[in-house]
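The complex is shown incomplete by one protein chain, all other protein chains being positioned as in the whole.
== chain A ==
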Amino acid sequence: MSSRAQVYFIAFALILLGIGMTLHKSYEKGFPLAKGETQEVWTIEALVTFKADASQPEAQAKLTLPSQQSGIVILDEQYTTGGYGLTTTEENNVRQAIWSKRNATGPQRLYYKMQLSYDGQQQSALMPEPNPEPLASFDKDQQVAAQAIVDMAFDQSADTESLVNRLIQIIRTKDLPEVGYLLNDELNTGSQPKLIKDLLALKGIDSTIVRGLYLEDGHRRLLPSEILSVYINGEWRLFNFDSDRDTRLDNFLIWQIGGKSLLDVVGGTNSEVRFSIISNIMSSQKVAVWNELHADGSDSEFTILGLPTEQQSIFKLILLIPLGALVVVFLRVLIGIKTSGTFMPVLIALAFIETTLTTGLPVFLTIVFVGLLIRSYLSNINLLLVARVAAIVVIVVGLMGVISITSHKLGIEQGLTVTFFPMIILAWTIERMSIIWEEEGPKDVLVQGTGSLVVAIMCYFVMTSSTLKYLVFNFPELHLATLGFILILGQYNGYRLSELLRFAQVSKSEHDWHIPAPKASTKQGEN
C-alpha cells in the first residue's frame, strides 16, 4: 500500500470511527445530537418515618431501593442521614439502604431521593425463578372457601390470563361471600394481591407481588402500590389491581419484587414509608450526562464530564482548538490565504471568543496599530531584539490597561475582557509586522495582516458556532473525524484557489504552450 493510500485508509477509518462513536453514544447513551432536546425526569422522594423505641435506643431502618432495570435510568440518588450512619448494600440483586443509630428517641424521619428518566416498556430482569409447585398458605377452613373461588373463576375463564383477570374482578367486587371471609381473615397478614397469589397457587400457577409506584406528577405521601406478576407461558406478566386505573402499566415503576418487606425497622414502631413524586422537564443532554456519571460507574472515569466544573470549562475551550486548526488548514491548503504565523490566527480567535468579536477586533487593531507606531520609534534607538520585544510586551500591557480603564469609565464593561489577549503573541505580531514593513513594504504587512485577521475571524465564527461547540464538548470523539479530515487535506496536491489567480496569466496563453520556442527563436533571429 502506497503511503498515500495508507493515509487515506487511516483518515477514512478515523472519520468513520469518530462519527460512529458519536452516533453510538447518541443512540445508546441518550446524548442528543442537537442542543435543546428535552426529556421528562421524575424525582421520587421516599420518606421513612417511625417512632423510636424508648426502651431500645438502637434503631435501624432498612429500605429496599429500586434497582437499575431496563426502561428506567436512575440518574442520581441522595440520602439524608440526620445523624444516622448510612450504608447501602446489594445482595442477590436487591439494593438496600440501611440507616442505623445507637441512640434514637422520638419520631424519626429519613429521606431517600432519586431522579430517574423513564421511557416506558419497563422490563425487570430481576424477576425470580418461577416455582413449579407454588404453595398456598391457607388453613383448613380457608382452603374450602378458596377452592370454591378458584374453581368458579376457572370455569368462567379460558386461559391463565383470563383466569387472573377474573380472579381480580371477583376479589375487587367482593361478589362472593367467600371473598369477604378470606379477606377479613387475611387483613392482618396480606392484601388483595396476596390473596390472589395464594388462590393462583392452588391451580399450580406461580405469581409474585411487585411493589412500586405509578409515576404521576404531584403525588404526595403516597403508599406504594402492589401489583401482581404472574408467570404465564414462560414469562412474567404484570396485572394491575387498582380499580380506579386502567389496566395499562405504562408508568409503573417497579420498586421491589417478591414478598420481602419494603421497609424493615428494628427498634421502632409505627414505621411507614411514603412517596412523593414530581416530574420535571430537563435537557436531554443533562440527563445523559447524569446517566453517564452516576449509572455507568466504569465509563465515567474517562469522560470530560467527570472533571470538576472548572476544568470542564477550560476543556470546553481546548476542544475548540482542533476546529480552529481545521479551518486554518482548510484556508491555507485549499484557499491559499497568507497568514503571519501558522496558528497565530487560532490564538487570536481564542482571544476573540473571550472578548467577543465586536469588542475584540477594534481592540486588537488598536493595539497592533499603536504598537507599530511605538515600535517604529523603538527602531530608532538601539536595542537588542529580545529587549525590544520585551519592551513591546510592556507597552501592550499598558495599552490593555488604558483600554480597560477607559471602557470602564465609559461604562462599557466588555472592554475589561481585553485582558484575555495573549500579550506575547500581540508583541510578536507587532514585531514581525514591523520587520515586514521595513523589509518588504507596507503592502506585505497589509496582505499578511489581513490574511491573519480573515483566518482568525473565520476561526472565531466556527469556534463560536453553538452547534459545533455543543457537539465537540459532548462528543469529543468527533475530533477523530477532525483528524481524519486534516490528514486528507494534508494529502491534497491540487491547486489552491489563490493559485488559480496567480497562474491566470499563464493559462490565458495556453495555446502558445508546448511551443515556447517561437517567441525566443524569432527574437533571436532578429539579432
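Heads up, the rule we're going with is that a residue touches a chain if its C-beta (ideal position, glycine included) is under 8 Å from a C-beta of that chain, and two chains touch if they have at least 3 such contacts; residues count from 1.
What we mean here is this: contacts and distances are computed from a predicted model.
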{"item": "Protein that the absent chain corresponds to, by UniProt name, given \"Alpha-L-glutamate ligase-like protein\", \"Nickel-dependent hydrogenase large subunit\", \"Raffinose/stachyose/melibiose transport system permease protein\" or \"Ferredoxin\"", "value": "\"Alpha-L-glutamate ligase-like protein\""}
{"item": "From A:281, A:384 or A:410, residue that would touch the chain that is not displayed", "value": "A:384"}
{"item": "Options A:71, A:258, A:336 or A:422, residue touching the unrepresented chain", "value": "A:336"}
{"item": "Chain not shown, touching residues in chain A", "value": "333, 336, 382, 384-386, 435, 439-441, 444, 490-497, 499-510, 512-513, 516-517, 519-520, 523-524, 526-527"}
